[in-house]
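Structure, as structure tokens:
Missing here is one protein chain; the remaining ones are kept as they sit in the complex.
And now, chain A:
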Amino acid sequence: MAEERRQKLCSVILPTESMKAMAESVGVGSLQEDSCLALSEEVSYRIKEIAQDALKFMHHGKRRKLTTGDIDHALKLKNVEPLYGFQSQEFIPFRFASGGGRELHFYEEKEVDLSDIINTPLPRVPLDVSLKVPKEQQKTDSTEPLKAVKPGQEEEGSIQTKGQGASSAEVKGKEKMRMKPRSTHELSVEQQLYYKEITEACVGSCEAKRAVCVCNKCYLFLFQVRVNVVQNNLALLIYLMRMVKALMDNPTLYLEKYLHELIPAVVTCIVSKQLCLRPDVDNHWALRDFAARLMAQSCKTFSTTTNNIQSRITKTFTKALLDDKTQWTTRYGCIAGLAELGHDVIKTLIIPRLSVEGARIKAVMDGPVVSNIDKIGADHVQSLLLKHCASVVAKTRPLPDMVDQYKVDYGYLGTMLCSHVVKARAQAAFQAQTVNRTTLTITQPRPTLSVSQSGLSTSSGSRAPSIIKVPSSLTLMSTRPGTPTQPSPPATKYIVMATSAGAASTQQVITLSSSQSGSPVTSTVPSTPTSLQPLVKLESGNTGAVSGSRPLQKYIVVSLPSSSSSLENKSSSVLPSSTSPISMESAVKLERSESPAANTQSH
């Protein structure tokens, strides 16, 4: 192939007829055939030579296109007068003519009337050369992580003339004005007219017209979303989404035909990278949530076996979710979109991803250098995940809720998820059985009690069946002193305040003791070292009785560590190691000494 081409190159010479024509044009009438041949060979070679030189100028001019200027310069190299003023509007300026048995290509030089040139209005002055550094790049300091400049990014964003945050404001503004038309996607004139018509019709009074238009609106709608996404007009996008909602809620409209227009627009609002001008301030998350709900609704309403909307949408979201490079905003949208589709979707698609997402969030949260936007994004994704997953996990996961197990299963998010699940379960329980609440609170502590006071548990053995129910929150406390010390409010009536790590155990004991019936009291009291008693202040009071007959006691326990000097008994050696059973026992005892009545009351 290459060979053929080269052969061609080698053999290509100008036809002798052109020589004749050229000779005639300069006044040489009759040219011998031989001289024509010789001339054409020579001319061909020179042309090739000049073209090769012109290529050099093109390369050094850092262009991909050979210009007439390059040829001028190449001619100049050969000491040939360049063809000044040779330029044309068209790509190939030559005209073809035939006649008298000859075919000719010629360059048409029109005669122009000078007065025409003088009278024509001056063309617009071309814009001057200016320097531009994209905004996001401008912000980059050498300490920030590298941002890849994706194609197109360079032209979007606002335009600035100077590098490194150094430009003066007015120049910036000027540049922006100048450059804006280039960076936005404007509606064509036809589309604008159409838009106007439709809007008028919708707002107008003609009912028949309106019916037609509502449908057409869908088509238009896509444009609007597209335009507004580009312009980052959050408010308008929200209105548009509301409009979709209204359209969908309207039972008299058949939207099936326009789904292909609607759905891309809605999905755009869910997953678009940027929906507003200031992603760190504006609440575009709400828009995403809303759009996600819309999407779910339309899936429910319109998904059939033929159009497969739900599976297609799911696939789209999952794909974006699985991509490592997806931005936080898009990630949020994907998760929201999936979550709205129902528990099954959450279970199969989101929950398995929890640990991965957790790691990602952790990297952002704990990572050293992070842009604010990323952090906000990660934060939102985290709360979204917790919100949606907790209820599902609470339903699907068997008891007990062990923090460690959660951590193993769900990674970084495990801890938080666990507490959310507990909350969710409690809530569910609260709603389900308000009557049983008291017993629940009482029975809760029992397993922990057996841990701390192994010897004492025998007495509570009879209550075992009811105890097993919600032990998780208490286990959590006993094993991990550092975790939030407040048990979920509806489940227990004890508000415990701890100021030290060690205090957690103390407080835990309190719950224990409160629930514990009076039987062990006598046995523990004597074993308590008296020195410990001041450590824990126990306030007991009557809460409003939940179940009227048996008022529950509410204990606010303030435990202070040995280091805090407010209490007289600083010297106690037991305190720092308050996790030890002794301290717990002490606490238990302490309580018991004051609360036998309550205990007895509850049983």
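Here is the rule we use: a contact is a pair of C-beta atoms (placed from the backbone, for glycine too) under 8 Å apart; a residue touches a chain by one contact, two chains touch by 3 or more; residues count from 1.
Here is the rule we go by: contacts and distances are computed from a predicted model.
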Chain not displayed: protein name in its UniProt record ("NADH-ubiquinone oxidoreductase chain 5", "ATPK synthase", "Transcription initiation factor TFIID subunit 5" or "60S ribosomal protein L4"): "Transcription initiation factor TFIID subunit 5"
Candidates A:24, A:49 or A:108 - the one touching the absent chain: A:49
Which of A:20, A:132 or A:331 contacts the chain that the document leaves out: A:132
Considering the whole complex, which of A:60, A:242, A:343 or A:395 touches the chain not shown? A:60
Which residues does chain A use to touch the chain missing from this display? 2-3, 6-7, 9-11, 41-42, 44-45, 48-49, 52, 56-57, 59-65, 69, 73, 77, 126-134, 137-138, 140-155, 161-164, 166-168, 171, 179
